[in-house]
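Here the complex is missing one protein chain, while the rest keep their positions.
Now for chain A:
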Amino acid sequence: MEKAINRQRVLLEHLRPSSSQRSESVISPSICSAGDSAAYQRTAAFGDDVVIVAAYRTALCKSKRGGFKDTLPDDILAPVLRAVMEKTNVNPAEVGDIVVGTVLAPGSQRASECRMAAFYAGFPDTVPIRTVNRQCSSGLQAVADVAAAIKAGFYDVGIGAGLESMTVNPMAWEGSINPRASTIKQAQDCLLPMGITSENVAHRFGVTRTEQDQAAVESHRRAAAATAAGKFKDEIVPVHTKIVDPKTGEEKSVTISVDDGIRPSTTVADLAKLRTVFKKDGTTTAGNSSQVSDGAGAVLLMKRSLAMQKGLPILGVFRSFVAVGVEPDVMGVGPAVAIPAAVKAAGLELDDIDLFEINEAFGSQFVYCRNKLGLDPAKVNVNGGAMAIGHPLGATGARCVATLLHEMKRRGKDSRFGVISMCIGTGMGAAAVFERGDCVDELRNARQIQAHNFLSKDAR
């Protein structure tokens, strides 16, 4: 300590030369009286945390009618896998594993398709790939799996990705149902169509049709504004593909680079006219539910020390991940349980979070989760959500990572922590906490603080 005090004295002399008599300023070690919240800024001197250096997605397109209706799933995945390598100049051979979240396709076939997609993307045969299925949160699970494997030391570089073509693989149940399911209510509830679970949430927690329609309109408005402002250009990888005219059968080559489900002109009055789908006197309509879409996303993760060695800009830091279970008949409440758990696991409080990406599976569950947690709507889905952009089940998690981290980069100092969460069919929820990376220009992004926000929690 003596040494540190002397060093500090020498350096202070450079800054305060006027004090000819050497002033006695002394530093001494003490326990920080403000406690030890994870929200306090600290440097990553050890470089052993897991960071995200690139996150990209394809545009999300309406299934059966949209831009990817004639594109095979592996051709949707390959461009994003290629993009994360090309934009970072990382040698594909260095990747330790690729994990792809994908839901509807038959397991083994999809695993083979993903392996083939990796070859289309230019990966050598030495790089392994696997799929993961946690229903709607598969993309986020893939990112979390890679982060965990890097943390465990299995490898230093990995890709968490997501893929879904709901055109090729629509939602369906194959084969018969085990009659035993009827003996346990929860098991039976796992068979409920998602729309019914949405009606259950609306009914049980009193979410009105108007609230749901308003949420849908806001989602479209924000997504349209973000598209118009060119915000999604940072995260969308254009895909060169073909599209077949349904009438003439003519094949046309196109480049898909814009989400095609967003309707900027949607109004509450328009949505109010729509008929409910799942229940006669219900509230869930096609307008306030997530869209059925095709798309893919990919996230490149690595150990911080490696990213720094390569001089790669750090987009975000992976902080925590939690998956929870809830009652299957109201599966939509998942985020309301998962978010507090993930935030706590990161050593934070809900107030510390500046941005949320909560998947809008249904207007009902989205509004419920937002209100239940008391979140400021201005912080949630700032660039729209699944009701406007679409919800390609397995790809959604990876899509959210790309959207969240690029938005945090734009906001710079204004946002430090972000949360991604979604509900999961059969009654689960998942959430992950990300921290903004240090590649943002802190000064350029700084905004004036209107009221004094005490840096220390104890100052309150």
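To be clear about the criterion, a residue touches a chain if its C-beta (ideal position, glycine included) is under 8 Å from a C-beta of that chain, and two chains touch if they have at least 3 such contacts; residues count from 1.
FYI, contacts and distances are computed from a predicted model.
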{"item": "Per UniProt record, name of the chain withheld from view [\"Exoribonuclease phosphorolytic domain-containing protein\", \"Ribosomal RNA-processing protein 43\", \"GPI transamidase component PIG-T\" or \"Peroxin-7\"]", "value": "\"Peroxin-7\""}
{"item": "Which residue of A:Ala39, A:Ala296, A:Leu312 or A:Leu355 touches the chain not shown here", "value": "A:Leu312"}
{"item": "Residue in contact with the excluded chain [from A:Arg7, A:Arg65, A:Arg130 or A:Lys185]", "value": "A:Arg7"}
{"item": "Footprint left on chain A by the chain that the document does not show", "value": "3-4, 7-8, 10-11, 13-15, 17, 27, 43-45, 47, 89, 308-314, 438, 441-443"}
